[in-house]
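Missing here is one protein chain; the remaining ones are kept as they sit in the complex.
In order of appearance the chains are A, B and C, and numbering begins at 1 in each one.
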Amino acid sequence: MIKILLFARLQEQVGKSELRVQYSGQTVGELKEMLQKKYNFLLDNVMVAVNEEYAFDEEKLSENDVVAFIPPVSGG
Amino acid sequence: MIKILLFARLQEQVGKSELRVQYSGQTVGELKEMLQKKYNFLLDNVMVAVNEEYAFDEEKLSENDVVAFIPPVSGG
Amino acid sequence: MMNQLFEIVREPIEPNKVMEKVMRREAGAVTTFIGTVREFTKGKRTLKLEYDAYDKMAVKMLEKIGKEIEEKWGDVKVAITHRIGMLDILDIAVVIAVSTPHRRDAYEANEYAIERIKQIVPIWKKEFWEDGEQWIGDQLETIPYPDGKPQKEGEQND
Partner (left out) sequence: MMNQLFEIVREPIEPNKVMEKVMRREAGAVTTFIGTVREFTKGKRTLKLEYDAYDKMAVKMLEKIGKEIEEKWGDVKVAITHRIGMLDILDIAVVIAVSTPHRRDAYEANEYAIERIKQIVPIWKKEFWEDGEQWIGDQLETIPYPDGKPQKEGEQND
């Protein structure tokens, strides 16, 4: 299983703060594409963090990873 | 009368925080010279304020002026 | 909790508390930055703000900023507290405190911290106006960052 965390606009679009998807050796980029199709997200400028570290699309996921979709941040 | 205010090192050298001298149409520079001779001050890098505003040596004093001798400042 | 230098909190922030975390005998200069909720941005009245965060990662990123500052400025102590939840005008959203022996460094390191917060810390702000509300940071006018790293945006204290 991969746990997916959603924040801000993405969370409101889905109506949930967490999703779970089956682990099947995906990369970050493949997971992004899958969600983009399923929820019609605009993920162009969304960053991804795997286990609380920013990750690139090429990174391969592992079983039990926590993947956070990070829209452009606006703290401060 | 001219009232003279002394601070920091100058005040300790004279042992007084105030002096009074007769008004005789002096300039700031002339007053400085007079005190320099009388008290053997090192006034080279001392600023003068007349009535709480920095003044140049050429400025002519007026009766009842308050003249402060300002050693290099070190606040902050 | 008092000893944590980097915190995400839900209660009002007391700037003194953050500042006291960095004061030390070797440091003669302490700078603080306090970001408050501003009423007007580009002529538009803000009613209130909501901040959300990926708490655990946000703390980690604040710590990372602290480490970056230590690497760049050496003898420096940094503490950052960011508040999340609903905030009114004038409420304090963030306090950054930096202490150094010499003042120039205290200003520079502090400004570096707020710039980095706006780049890498997963915190989001929702603005509430008279005519609507919106999560800030991914409006359509935002140019997508080209290099895969979050970029600076117009903020309430930009």
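Basically, a residue touches a chain if its C-beta (ideal position, glycine included) is under 8 Å from a C-beta of that chain, and two chains touch if they have at least 3 such contacts.
Owing to the predicted nature of the structure, the values given are computational and were not obtained by experimental measurement.
The chain that is not displayed touches the following shown chains in the complete assembly: B, C. Only one of C:Glu11, C:Glu26, C:Glu71 or C:Asp131 touches the chain withheld from this view, namely C:Glu26.
The hidden chain makes contact, of the residues C:Glu50, C:Glu63 or C:Glu111, with C:Glu111. For subunit C, the list of residues touching the undisplayed chain reads 14-16, 19, 23-40, 89-90, 101-104, 106-107, 110-111, 114, 155-158. If you put the missing chain back, the residues of subunit B touching it would be 5, 7-9, 11-12, 42, 44-47, 49, 52, 54, 56, 68, 70-76.
Please note the rule applied: only the chains that are shown with their structure count from here on.
Annotation: 49 Å between the Cα-based centres of subunit B and subunit C. For this pair, subunit A with subunit B, the centres built from the Cα atoms lie 73 Å apart. Across the assembly, subunit B contributes no residue that touches 2 or more other chains.
Contacts with at least two other chains are made by no residue of subunit C.
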